[in-house]
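The other protein chains are all here in position, but one chain of the complex has been omitted.
Here is chain A:
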Amino acid sequence: MRMLQLIKRICKQVLRDKRTLALLFLAPIFVITLLNYIFPDPDDEVTIAAVNVNDEVIDILEDNDIIVKQENEMDIQSYLEEGNASGVLEEKDGNWTLTILNDNPMDEGPAIQGSSQAVMETNLNDLSDNIDNMISNMEDMSAGVEEMMEQLPPEVAENMDINMDTNINTDIDSEIDMDNDPISVEYIYGDESNTFFEILNPILVSFFVFFFVFLIAGMSMLKERSSGTLEKLLSTPIRKSEIVFGYLFGYGIFAILQTAIIILYSVYILDMEIAGSISNMFIINIFLSFVALGLGLLLSTFVSSEFQMIQFIPLVIIPQIFFSGMLNVDTMETWLQWIAPIMPLYYAGNAMIDVVLKGFTFGEILAPLSILFLFIVVFVTLNILGMRRYRKV
């Protein structure tokens, strides 16, 4: 009853505060959209300038959707600085050189990959031509030997006991099939190479849920403390747990709405591909948003101004990004591997990747969900205990 009134009050306050509403709903959409367009499309074409490069290599480059500009000798650095191409490929005395500025890995990566592949393929072609030559030489040779044998007297030939297999298999398929990639890549999850954004997106969804909910819950609890209304509230017979749960569910409503909007927007407007079910994405993020609520409320206990609340962001929020599945925790320093398990975003981010990219089912994400739930229980308990500062019972 009291809790319901508290929830009603919070809803009223949030709905009246247009800026908070914008921060909750528009800000994450804006940032996610921005990121979607900032990361280049892998199908975008890369331009390479070719100097002294034979037509065969150029053909292969062009087959791989690389735009090739044939150029003469030039000042490579200024040519690249002017943005004419992502790299310059040269051949000198059989040595291949690709020059890049090394300031834009997004375009230069594909340039390096494309040109080394082209050079490798030409070398392979040469090799297979050589093999062809060798085989035809051998055929000539064996024909010569046979001829010779026929001219020898029969008894000599028998004694020599040369078991000449004259049927050298001349059907050897010496033609290496150049239409295929030199390496064929098998994808265990998904069916094409994931762009960075595709890996990042599910993590970002969770990050925004975490960040904005943390901020808004923390700020409003801080306001409640500094305006004296929390103390006033505690002078009424309300239970401390009713306050904490009232806050949790009051802001929880908005957290759930925000989660829904971010997820639906990512999936339906930005076409984020999801291998698993969208409802599992909801569940993970709703759990996470309640963790963020609990943490925000708790940290507001330790600050006395909004500025101090902001200071917690680089301390508490930013480090969590690194552990959220973007980087492989298993290969980090040992002490970092110990830190990862205390971060809620570590569980949520990895669970999101599991659902979105690997199509994990609800049963398979049960473990991270239980840990997130544990976080909620711990934060709620600490919050209730923290209220003792204002009232002893």
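As a convention for this text, contacts are C-beta pairs under 8 Å (C-beta built on N, C-alpha and C of every residue); 3 or more make two chains touch, one makes a residue touch a chain; residues count from 1.
As a working rule, contacts and distances are computed from a predicted model.
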Assign the chain not included in the display its UniProt protein name, restricting the answer to "Sigma-70 family RNA polymerase sigma factor", "ABC transporter ATP-binding protein", "Xanthine dehydrogenase family protein subunit M" or "Dynein regulation protein LC7".
"ABC transporter ATP-binding protein"
For the chain that's not shown, point to the residue among A:34, A:188, A:315 or A:393 touching it.
A:393
In the whole complex, of A:70, A:227, A:305 or A:361, the residue touching the missing chain would be A:227
Among the options A:154, A:237, A:314 or A:363, which residue touches the chain absent from this view?
A:237
Kindly note down the residues of chain A that lie in touch with the hidden chain.
1-2, 5, 9, 12-13, 16-17, 227-229, 231-239, 390-393
